[in-house]
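Excluded from the complex is one protein chain; the other protein chains are retained at their positions.
Read from first to last, the chains carry the letters A and B; within each, the first residue is number 1.
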Amino acid sequence: MDMKQITFLTDFGTKGGYVAQMKGVVCSITDARIVDISHEVSPQNVREGAFLLWTTAPFFPMGTIHVAVVDPGVGTERKGLIITTKKQILVGPDNGILLPTAHLLGDFVVYEITNPKYMIHPLSRTFHGRDIFAPVAAYIARGVPFGEIGTQTTHFVNMQFPLGENRGDRIVGKILYIDRFGNLLTNIPYDILPGDFAQKKISLLSGDRRWDSVPFVASYGYAKQGELLLTVGSNHFLEISMNQGNAAESLGLQPDAEIQLLIS
Amino acid sequence: MDMKQITFLTDFGTKGGYVAQMKGVVCSITDARIVDISHEVSPQNVREGAFLLWTTAPFFPMGTIHVAVVDPGVGTERKGLIITTKKQILVGPDNGILLPTAHLLGDFVVYEITNPKYMIHPLSRTFHGRDIFAPVAAYIARGVPFGEIGTQTTHFVNMQFPLGENRGDRIVGKILYIDRFGNLLTNIPYDILPGDFAQKKISLLSGDRRWDSVPFVASYGYAKQGELLLTVGSNHFLEISMNQGNAAESLGLQPDAEIQLLIS
Partner (left out) sequence: MDMKQITFLTDFGTKGGYVAQMKGVVCSITDARIVDISHEVSPQNVREGAFLLWTTAPFFPMGTIHVAVVDPGVGTERKGLIITTKKQILVGPDNGILLPTAHLLGDFVVYEITNPKYMIHPLSRTFHGRDIFAPVAAYIARGVPFGEIGTQTTHFVNMQFPLGENRGDRIVGKILYIDRFGNLLTNIPYDILPGDFAQKKISLLSGDRRWDSVPFVASYGYAKQGELLLTVGSNHFLEISMNQGNAAESLGLQPDAEIQLLIS
């Protein structure tokens, strides 16, 4: 277990050579194990990238270096950041993508990347993932001190995911993400649900639409085929799903939609 | 050549963070090399997953640990399995996905995963790939004995792929899989084809449809552009193809379709 991990999270897709160019840079500097988180973040959707890092990073070991590059501001004056936390290290642009994970991992310190010695030259204006973030991550894996690569800063773009709330007769929250199966992942943590939630009659509201008698079940397989259901998803947040169906398509809800669960 | 391999085969897609969460768990336990088989199995298509494992596992070295997670029954009472074979180890849900490969690799013994010590806690109800199968595979790579992780069982869901047959005047079989190029992979092994097959006049029948004079050639490039052809595919089974075209679209055949080859 001596191996270091460097992960990559981008919106570059895997059709072109961009991801491989970043990995080539890493391979030129360190033997660390390279792991993909995703390269299919919706183009320039910083919030979606932030969500994926926030839900995935905790499963990686101490010392893992995560490189997250969803970067609509590349080539402008936005900074590049290293964020150290209690457990892992985050590298990416200063647009908020790293911050929910930094808050979650705790005790974080932010550095602005400043030392051109740890960048690839000629430095492109449009691909800092390859020319700055990948080599910086690789040099960190080799043990170069953070203070040698950048300078500590308290100015950075912040981002946090607000959590849903239990208001007694209702639980309010929002959709954070839709997965491949059409499951709607909410910001409602399972531990704010009432203890007798499974025995309650639950109505789901969003905007002026309403779905009544939605069962809260232990897993998809406990609902009827095609039935709308609530369950605790694998991230330990409440999920709106459909057994062997696509809840997102069926309900027509999008990320960021506000939802309410009426309890009676 | 001291390195262990852990492979992953799922229907999770690579857009979300599910696959990376499993890899994060593996990285937390072992330095084994991680290899993807596919994450694009059609959602919940256990049979397609079983086919991919069956055709791919034999190319991996002795001692490889394959994790296959196409798991519509996750969170219900279906068991989790470790299957040891003469050469490699299989880990996944008890729904048949591992079984064609177990039969192929031979001398297999089935264990039900029972020891919570080798699972991730809190244990989700919807993602045993991450919370049970990934850590179990990683602990196996570290040398934890099978009997410590689970208990031997003879009760499990079986699955085998029946092979096509040579009935003299005709060969009968079925479509098992359609690949990216539209090649139709059959269950007809090349060694049941008559020695003079390439000299014969062959008609392909499926349902009430019929295609006459289909040439049997050594490779796609030996047929005319756009011509329907038969060839021995890379898995050493008979394949229905079209040189620089898409045979599946052109013929309108689906996996599991019965076919006959009339020989005259």
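Here is the rule we use: a contact is a pair of C-beta atoms (placed from the backbone, for glycine too) under 8 Å apart; a residue touches a chain by one contact, two chains touch by 3 or more.
Worth saying up front: this structure is predicted, and the values here are computed from it rather than measured.
Only one of A:P43, A:G63, A:G147 or A:P194 touches the absent chain when the whole complex is considered: A:P43.
Across A:F59, A:F108 or A:F127, the single residue that touches the chain missing here is A:F127. Contact with the chain that does not appear here is found for just one residue of B:L123, B:L163 or B:A218, B:A218. Among B:T64, B:S124, B:N166 or B:N187, the one in contact with the hidden chain is B:T64. Although one chain is not displayed, its contacts with subunit A can still be listed: residues 12-25, 27-31, 34, 43-44, 72-76, 122, 124-127, 130-131.
Hidden from this view is one chain, which touches subunit B at 1-3, 5, 7, 14, 33, 35-41, 52, 55-61, 64, 177, 179-181, 218-222, 231-234, 236, 239, 244.
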